[in-house]
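Missing here: one protein chain of the complex. Every other protein chain is in place.
On to chain A.
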Amino acid sequence: MAVIQEVARTRGAAPERRKGDGRAAVLFLAPWFAGLILVTAFPLVASLYLSFTDYSLLEAPGWIGLENYTRMFDDPRFFQALKVTFTYVLVSVPLQLAAALALAMVLDKGLRGLAFYRSVYYLPSLLGGSVAIAILWRQVFGADGLLNQVLGFFGIEGVGWVSHPDYALGTLMVLNVWTFGAPMIIFLAGLRQIPAMYYEAASIDGAGRWRRFRSITLPLLTPIIFFNLVLQLIGAFQSFTQAFIVSGGTGGPVDSTLFYTLYLYEKGFGSYQMGYASAMAWFLLLVVAGMTAVNFLASKFWVFYDD
């Protein structure tokens, strides 16, 4: 309270103003800064330290050097987790972005009640990562679930979409594609920024719909596509909830949905190998940072900045 009054009062005093505002700014930033240090930076550094220890959560950590990191490469389930995660990321992210772009283009045509449709299509993004949807998913895609009942009506015999090791990961990918709302909204904003005159000029030159999309929309949208790609890639690497709920926390059936973060969690809290889990977390960080760096380097060749 006192601070606010002081800030208001110093407004009039020109020579003191700069200095006073600086201090007030520091004060106002302090809570956020404290949060950053205590809740993000400190745990980050601590986990780096713990990754070189045999920390079990229950007793004090002991230094073991690089052992956690070398052990990873003898752990078949670690590789299984990498395989599952990369498959998930590389398949579901492009599909999700394609779905988002397709719907954004439909909505961009200026439908009546656009706000309504936008909300409807955004809804899954709010719900997709939630526990309730994952449980519902289990009901719908069960061996005797809704989907198979519908298929049965057409005489097709379904499988256990989330309980069969050959199909469970695919079902989770579909769930991820379905949550295309956030990138869709960003695509919509991007589409709105493309000047209509380009399309008009192209139409006059006789360009068809496909040609206009390929030569105008796509190039001008590349910065947005790039932005969405980076964001969704990082998000997909960190997927956890869906697999956790659908498999009851085990990454099953038979490790077919053993996401990297799920395995990390299992090691840290299930097996009390927090040191190993910390090392896994740092390895993931390196992988994601590497992917993102490659992405940025590659972007030079396909992203078009119109300035």
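Here, a residue touches a chain if its C-beta (ideal position, glycine included) is under 8 Å from a C-beta of that chain, and two chains touch if they have at least 3 such contacts; residues count from 1.
In the analysis below, contacts and distances are computed from a predicted model.
K.L.:
Refer to UniProt and select, among "Inner-membrane translocator", "Solute:sodium symporter small subunit", "Multiple sugar transport system substrate-binding protein" or "Ferredoxin", the name of the complex member that is left out.
P.N.:
Checked against "Inner-membrane translocator", "Solute:sodium symporter small subunit", "Multiple sugar transport system substrate-binding protein" or "Ferredoxin": the hidden chain maps to "Multiple sugar transport system substrate-binding protein".
K.L.:
May I ask which residue of A:27, A:45, A:126 or A:174 touches the chain that does not appear here?
P.N.:
Selected residue, touching the omitted chain: A:27.
K.L.:
So which of A:68, A:163 or A:278 would be touching the chain we can't see?
P.N.:
Among A:68, A:163 or A:278, only A:163 touches the chain that is not shown.
K.L.:
On chain A, where is the contact patch with the chain that was removed from view?
P.N.:
Counting over the whole complex, chain A touches the hidden chain at residues 2-3, 6, 9-10, 13, 16, 20, 23-24, 27, 30, 34, 56-59, 138, 142-144, 159-160, 163-165, 248-250, 252-255, 266, 269-274.
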